[in-house]
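Supplied in structure tokens, the structure appears directly below.
With one protein chain held back, the other chains of the complex are shown just where they sit.
Think of it as A, B, C, D, E, F and G in the order they're written, each chain with its own count starting at 1.
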């Protein structure tokens, strides 16, 4: 029994600027598929981060805003407050969301802003050339941790999903991955559920996605997948951390 | 069996600018007592926040810096990194630490910076005239939540101790109160332990202290104590949330 | 409409509502927190949006997001808070988003003091953030003028698709004076289908809209900057506002002063006139665009021998006056910058 | 010492170390991230401090804390990151704390582009934050000059107890050129026992030190501002630096240009000279204090008929030139602001 | 003609409110007015000052160094502001808390024990209104009717308090006559 | 005398490195040099350019619109930069990836199949060094000894690679002679 | 051992917190306002005082001290 497969309509025809094997592309496609399936392309506003996905707007067909580094959740708040009828999502990297943008994501989540965040955790600052991120693994070498992340000096990697789940306001918080088709299927389900909560005006929703950056990890795309599975998944456990029904 | 009681040496002779019955004064005294007992007055640097405690430096006898609103943890990081031999503490209100300064406190805690934070939670912005804080209780009226904090609109109060305890880096995180002598005794023990961890170069330490703001709560000092005990303590549970030995 | 006695901060909040702006995001800071406190009550009454953001940085991006989605929106803050908005304001100017920012200035630098000041003149007029851009800056001298400038600010922001700033000192916010809200200044937002990210479904155009300030191609960035420059040139041609006082006399001294300070100068001018000394004044109502030509002309008359910049700062506007006067007359500075407003007596001296 | 070929960003990092500054806090941003990458390796070798902060806002306060505790310290960033530091820089100026801030400018406003630009001139020279204060701003035109200015920056910051800024464009950071690190520029930090919060035990004085910028009493705040003003006046007297090029010719046009742009102008001047056209140039090496008198003098000679401000911005330095020239000669602007550096050919045209 | 009145006391005495009521009354009488508070950390320290400027011309400087009149509700305020009052002005002194006088012989001094009077009326909180009424009666900066109208408007949400405050006004007027 | 060399290709071809080696060699010969990279998002897009300016005078503009020489390592680069090269300059073409020529008859065109040659030497990664050596041999912008010295210094941390790279230099020199 | 108990009127702001925590109900607030505008605390029943220092611990203004009486 075969299957057909086509580019989702919410996705533009542009060739992405991402490096070969970079999983940003997979995540883009999942978002577009979900938006198509929910039929909300005409009332969606995406927010591009500052990071490798800074040009994300080139790859979708709906309205987009471009945030400053880390501030996408504040922009999304601004939109949703004045236009609750729009569907809004932020697309953010780990440097963007977990470093400079920590205050904004925590407060948006805590206020229960009714937007969705797609959080791409690739354990590094991709765009600027591979500096250490708050999510960089212990011992991982980056351009600003050339001897490997020293947890005695700069602490442990931040588990964003767990951290946000520790807030009291109801929310949908989940971590998935796009390292293999089996994960990709689950990631898509999580994204869809996240958007659905938004459409139901229920709660803030965030999907953390374990991702790769072959270029800055200094490995090829296939090795990157292996590294992420072996090193990241045991620390960043996949699964739902919170649902609004929990509380 | 009587006891003697005198003003601690690390405390200056100045009359504070705090309102009658404001518990900031009690917390100041506890900090000064601990510093006296540890004999570290000569190598301590305090950091005053922007909030009612902005003039805290007037009430101590050791070196002090004044931070911008919310940024005390970054300043403390700067000092400790260049002068690890100094004992550094930040003294911050809930607007300061949990609203504008959320990013800074999370990252300092997560890096495991070896300083101590005294976090005064009085459920309101005292200094600026009683606006809503992230810690304001559900239904609590403030000048910017004149109909009471609506949790459907702005979310639940942030439990800072629990949130920071959700990070992976070892730390000492505790919540106490200064509402009655019995709490005050425990609060002092917690403060002393927090400084001791710093002196041992062990970890970041934070003592959250449930406090009052009679002026902006619109009640007298005695009523304020009762309100805090009845309304805040059930939500902000006292106790140790994390010790470095935990991990 | 009859007059009501209102505090400047409250009047500013009400003026926004009366001019059709029902969206407000802000973070508390003295001496302007009353705007938020007022709107926390008022916005629910008129079905508007009131949200206290977690910081001024966040607020600037809430404003950006809301404006980019096509809403009329404004915020208020004071000096340190405005500094924190500087990245966001630069982004909005680059992305051509209209909004109104009110700065009720306090003493600086740093934490400074909370009393009135005019020390953010440079920041407001030259560089509220990185890159080549300008704000249209209006400086009210009374509560009534604050109201009128607020009501004008929204259509101006939309005309230029550029942030507009109302620059007042602490007194403008704290003082109570009688005010009227002219119905004639109520306006409808301009149609923004062509650029706002309002969702494809809810507007006529069927091309998607993109609000951004990134132009990786140097040619494109240069073009964006030229476009911005042309807007600022247009402002210089069309939006200069000023008031002249006692300039029909044979003044020996020309004062340039704005905001509350200019009222003090007016009293001083009156009292000097009583003593037989003639002093003229140009009061810029827009600080950018600056009334350069008017000041040059007023300085260039023969009976004028010196121009005085009177500011509650250590000398900022004086640089624009020097540029305007082009060496034709000496330019002197008088000011104070601690929160005390210089008194007419000091100005005279 | 022999020359080494180094990238500007790395040379800046090394220059700091060679001048005795072993403390660095920063947040990555193109086009200056190599400073951090270089120092992440180098600081451990020399026993110094390297820390990547969580944001530029936080970094500015790490710098503040470290400087206030008496350490030599610096950071590097680029335009949007510098905007985020503006509150902190204002605090440091108000509290009189020395430190060095390097801005390797990129295109703006907003996210802009990452290519070279000089569009943060106003921000650096007029108002990096709220309130009355200034930075001492130096603008290198080569990697070697960046090194030398870096090494001078620390003692200057300490002399004035004021932040110093090195303002370079993206090329200064990205370019490789041969450099030497003059041993003679290595300095010892000034004794700061009188004010730094270094802990009572570790210094001679037995009064405690307090670093703050809050002055609730208007008189005290005014005095602090007068003190700051007097420092800036002293800078104007003692620290102006500039370079004149071809000003001994009978130039018809006087160019004012700085940084990389001035090198392009030099090539253009040479090529025009070959064609028999004489053009002179003043290159400000300090942007604040600005070489006002020197430019006025150079413009005032009879053979000079026009002054040209040549900038990679939409016209910012031109305002300081206009002020300096005092209407004696017309002042024109030529510039580009997208990331492309104008070529000598374009300058000639 | 311009009148400036400096009100001063400590927090909780209702200083800002009586300044506002006066400004409002003057506005209703068709004058230009400015009410300028002191604000800031003094709040916490406990002092409260405001200045009301009333004029038949657009008001120039709202910042007044030498006010025409002073209403001093506590001693530090009297000591701080009395020397600045213009010759011929009125200095109102809250006799309940201030046992000294202004030391000026070129002004019209009016001492009223407003706290005791307010207690007699049954509500200590009306002391400020008594003071204002006494000052207004003596100075005539606004008419009594305008004053009463303005007080009524101020308490429009708390109708119950109006009669008590009207009594306070009358008491103030009487006191001004007596002194 | 001033020489400007534009190097261009895609990321991973070692473009930046050979520019740097040339600049270094020139510096060691006592020249003034500037090495100017293109940087930015092209990185991700895959292009890599740099310009080296070598002069016996302090270098004015490091930004060069019409370079004297071009080393083009892929076709888009050749197309982009060839028209700008000064008359009489050298255009080096990586013959392994570029099947066309510059279309200029006023320059000295040098086509070398560096990838195949590198493969022959046993390490595809030396293609860039072959190209550089060939260009240097043909242009004489620096001496061969300085070039070799500079390469040795570049690989100082990876001594093992030096012999291979020296062979690459020789191969490049040979190729420059042949073409 | 004899103790000297004192409430410093310069510091006391009359908040009343000491009054509520005293286990022996020793303390009360003055009924007359001080020059600072406060109604300070005083020991209404000093004879009941057990010098437990509970009041001291609670006082936000460190207005209360207890010292050992010095032998004269």
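Just so we're on the same page, contacts are C-beta pairs under 8 Å (C-beta built on N, C-alpha and C of every residue); 3 or more make two chains touch, one makes a residue touch a chain.
Please read all numbers here as calculations on a predicted model, not as lab measurements.
The missing chain, though absent from the view, touches A, F when the full complex is examined. Note on the undisplayed chain: of the listed residues A:18, A:62, A:172 or A:204, the one touching it is A:18.
Interface note for the absent chain: among F:6, F:51 or F:74, the touching residue is F:74.
Residues of chain F that touch the chain left out of view are 10, 12, 46, 74-75, 97.
Within chain A, the residues in touch with the undisplayed chain are 2-7, 11, 15-16, 18-26, 29, 180-181, 184-185, 214, 220-222, 225.
In this text, only the chains that are shown with their structure count from here on.
Counting only chains that touch, the fewest steps needed to get from chain C to chain F is 2. Look at the contact of chain C with chain D and you find the same residues on each copy: over half of the numbers used there are shared. Chain centres were defined as the mean of their Cα atoms; on that basis the chain farthest from chain E turns out to be F.
Note: centroid distance chain A to chain C, computed from Cα atoms, is 39 Å.
Residue positions of chain C touching 2 or more other chains, listed in rising order: 30, 51, 54-55, 57, 80, 87, 91, 95, 110-111, 113-115, 212-214, 216. Shared interface positions of chain A, defined as residues touching 2 or more other chains, are 54-55, 66, 68, 99-100, 102-103, 107, 129, 134, 154.
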